[in-house]
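With one protein chain removed, the remaining protein chains of the complex are shown where they sit.
Going in written order, the chains are labelled A, B and C, and every chain counts its residues from 1.
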Amino acid sequence: MGKGRLEAFSDGVIAIIITIMVLELKVPHGAQWRDLGPLWPAFLSYVLSFVYVGIYWNNHHHLLQTCKRVSGSVLWANLHLLFWLSLLPFVTGENHFAPRPSALYGGVLLAAAIAYAILQRRIIAANGGDDPLRRAIGFDWKGKLSPLFYALAIAATFVRPWVAQALFVGVAVMWLVPDRRIERALRGGDG
Amino acid sequence: MGKGRLEAFSDGVIAIIITIMVLELKVPHGAQWRDLGPLWPAFLSYVLSFVYVGIYWNNHHHLLQTCKRVSGSVLWANLHLLFWLSLLPFVTGENHFAPRPSALYGGVLLAAAIAYAILQRRIIAANGGDDPLRRAIGFDWKGKLSPLFYALAIAATFVRPWVAQALFVGVAVMWLVPDRRIERALRGGDG
Amino acid sequence: MGKGRLEAFSDGVIAIIITIMVLELKVPHGAQWRDLGPLWPAFLSYVLSFVYVGIYWNNHHHLLQTCKRVSGSVLWANLHLLFWLSLLPFVTGENHFAPRPSALYGGVLLAAAIAYAILQRRIIAANGGDDPLRRAIGFDWKGKLSPLFYALAIAATFVRPWVAQALFVGVAVMWLVPDRRIERALRGGDG
Partner (left out) sequence: MGKGRLEAFSDGVIAIIITIMVLELKVPHGAQWRDLGPLWPAFLSYVLSFVYVGIYWNNHHHLLQTCKRVSGSVLWANLHLLFWLSLLPFVTGENHFAPRPSALYGGVLLAAAIAYAILQRRIIAANGGDDPLRRAIGFDWKGKLSPLFYALAIAATFVRPWVAQALFVGVAVMWLVPDRRIERALRGGDG
């Protein structure tokens, strides 16, 4: 199977995920400003999920650029990642800031992060585990920290719900900030 | 009509089918763990349908790789397959494990399997029925067993509902397992 | 603007239209066969609309194959056609066989047929109105008969609702049947 079709299919699924999340924002029936009040949590939750899907789309693209051969296991590792991302519209919604739904949200992010790590390994294996590819992916400190933060966030939902939200936002910001200098600094210890 | 556009259109439709199924998972209104309880059947049903659509996408791609000419009948046989797949989001849902909805699910899978077999024949016919193509498709024991298992599952829903579910999962696993060795064994009898 | 992007965008929109129609099929809450009874009209309506969208996708592709230049007016004529097609999921549903919704359905089909005719003219104009293109499109007796039949169907909804349904099915069948021989016969009068 060609890389092109895998990429096009993934792009299609990600484009749909990022767009149908808006269907979870229910239009208020009243026409007053105060009718919009209950929408804020859902809206913020939508913004957060939109940014996460955007980050995954971006990273997914960079990852596939390093990939030359697509094996059956790469294909299924990719569908596995898309499966967890496809649950984001489901966990994005009005109850987002309550403890349990918040834990559920963290669980989906954690599963997606693990699925992404598995996809990375499958791609390295399918391409013969050669060094340039491994080096292109790098030490991947963000990929190692994210699942840890998600797990912490899930635990935090039961004690301090706002800590969980702060961690979700924090991980997103960590991925958004271009990390060339940070990576150089971290790698400076090795060099 | 070029093969490329048929492939791109099918990919688009399959990407949408696999993604809108999640809209059938209704977010629970409560914020307690026990509110998630009734979601389990719908979730498992979602996982199963996601895997089935993934298998169809994968097989569809392999099938089209062997296809050089797209005739009008290939085009409509393809739309016929997409029609039955498009019903998967409809039959995937909360009632999935009850006898009647379960039979309905089996019915859609059976119809999709038959539509796939028709598409295969149309593609062979459109490409002159040449031997290399037929050999690429092979004896297709999975394609022959699947409709049989779906029919058994439909019958089982009225007697032992869990047998139907086991058959749905079993057929999916049969398609997921790479079958090079199994096929070689089966073909060993002919060789 | 390149033809490729217009084609890809149209394919995307048509793929979404054909797939989200299934969301109008509401899963029955009961788990008995008789709970499926009220679904029949919606299901038949879904089949009909699926076939119509399939026909439009097919014709749209043939039309664009004859097109070399895409002007601003071609682009908007194309969006105009997509607009009417996008209303098909809305008019496809449970009430489909009642007189008024049936008239509405006919109205959307009529508007789409007119939009298609406009697009055809815009494409001929954008490509200099040259004869080969015009000849490729041909006398277009189907394109001329369809709006007439839709108008008849709309009128029929107020007198004999089943006549309207028969006309909707009839026009779809007319487009499905490969028309090489019929066209040759019709053109035989000119030749």
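Everything that follows uses one rule, which is that a residue touches a chain if its C-beta (ideal position, glycine included) is under 8 Å from a C-beta of that chain, and two chains touch if they have at least 3 such contacts.
Remember, it's a predicted structure, so these values are computed and weren't measured experimentally.
Looking at the complex as a whole, the chain kept out of the display touches A, C.
Residue C:L87 is the one among C:L39, C:L63, C:L87 or C:A125 that touches the chain not shown.
On the side of subunit A, the interface with the absent chain consists of residues 7-8, 11-12, 14-16, 18-23, 25, 27-29, 31-33, 35-36, 47, 50, 54, 57-58, 61-62, 176, 178, using the contact rule stated above. Where subunit C meets the chain that is not shown, the touching residues are 1, 5, 8-9, 12-13, 16-17, 20, 23-24, 72, 75-76, 79, 82-83, 86-87, 89-91, 93-95, 98-101, 104.
In the analysis below, only the chains that are shown with their structure count from here on.
If touching chains are joined by edges, the resulting network of the protein chains shown is an open path. Shared interface positions of subunit A, defined as residues touching 2 or more other chains, are absent.
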